[in-house]
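As you look at this complex, bear in mind that one protein chain is not there, while each of the others sits in place.
And now, subunit A:
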């Protein structure tokens, strides 16, 4: 019977598990930011950290970079997704695009960024394919494309990765926006496809994807791994600089890092506020636009461009992964050869031991974390079903909080906090931190299917004398096998892709595929990066394949469950 007293407490426990590390991390940021850091022999409060931060000559530029890349990538990705949905949803082309983009969601950011860097560099694959026969280059041109000072390459990398994410979020929202009917009416009134959609469906869809858009904005402003691979270095973005200061042997620099982390936090909050104001402005302008009654002259052009861009985003990831594959088997490959002079297994042999170790570490973290997240999520949802403990709209914000706060604002603080209270870095704290990011995604992906389950089946089972637990374990969970496995795959992919949490909370000693791959980026050994990047991608993709395969096998003789 203890279990029944335990279940109602689960939602509270879940919130604690998720927000505890965040709050501890913020606490560990605020104290040193104001100069109070006893471990380094510093006692505050004072403003010395902010003072030295302001004295750092790279500050204006790195702040500008964070803000610019954040806004630019979010705006571009959102525009592509909205226009392509407006112009093409319900068509064959859209279905193809959807099928192309869905698996790309789980490609880790770092792997996608590597692939892109190989593609677009002046000596990259695209340049090689057209050299020298078309371009006349037998040496690559001296052009600053990757690591450019405006962060354009980095913005492109973020757009490419955020388009699949926002598209899937939009697809989920479309179902509840009565898109098809609105479109029929709009076109009956003579509106073009894109204009009609933007005027009628967009406001409803946007209201639903608002939080994911905020997540994208906050993430893009504070991302570290993509910025290290594609972003500028003279200076880097603020987040990368925070991580560098954290790694400095001089503990006093952590005070500066903490001050910078608070600055990063306020930048993100400021950006979210500006975005919110922008939403209002767009809403107001939109009303005027609707009132003017244009039927949409440029619709075909907008739809065409957006489809081209979305396809380009998908292609960039696919080609990027392909070029990783080629590099991982490459012998010597000089410019301007389109393919390596020879292919070899040597690279894979050389790295097999290290890769397998990293795979083990990655799985040892991702699997327990995902299981814990699943148990907590199912517990919360079941508590909601049995006791009506439903999250309010405000509560949803709690779920999004760890995703909205910049990681660089609280992860360095969490490391400092652990150092202060004497907790060792290592695998267990890393797992606890991964859970903070895995839980929201698992919850968001499982909540809707779980709630959509037909409760009348539960009533029938109860009538057949099944206990509430029996209903859960013998009826509901098996019937929801596929969404549960999909949620697990999402959780595993999120955990596999975690870079900063693993690096900082693991103290550099927990080496997963992602941390190894990003560490290799500094060495520039593309063969090694190819091997690790591909393994990292497979580790994230394989669970999705299993999530499709297992229910198909388990329910091969239960036709009604196959689509559940």
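Here is the rule we go by: a residue touches a chain if its C-beta (ideal position, glycine included) is under 8 Å from a C-beta of that chain, and two chains touch if they have at least 3 such contacts; residues count from 1.
By definition in this document, contacts and distances are computed from a predicted model.
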item: Hidden chain of the complex, named as in its UniProt record, picked from "Potassium-transporting ATPase KdpC subunit", "Tryptophan synthase alpha chain", "2-oxoglutarate ferredoxin oxidoreductase subunit beta" or "Putative thiamine transport system substrate-binding protein"; value: "Putative thiamine transport system substrate-binding protein"
item: Residue of A:35, A:192 or A:232 touching the missing chain in the full complex; value: A:232
item: Omitted-chain contact residue, chosen from A:175, A:190, A:331 or A:395; value: A:331
item: Omitted-chain contact residue, chosen from A:519, A:542 or A:561; value: A:519
item: Residue ranges of subunit A at the interface with the undisplayed chain; value: 39, 56-58, 61, 121-123, 138-140, 142-144, 146-149, 232-235, 247-249, 251, 330-336, 344, 346, 350-351, 353-354, 419, 422, 424, 507-509, 511, 516, 519-528
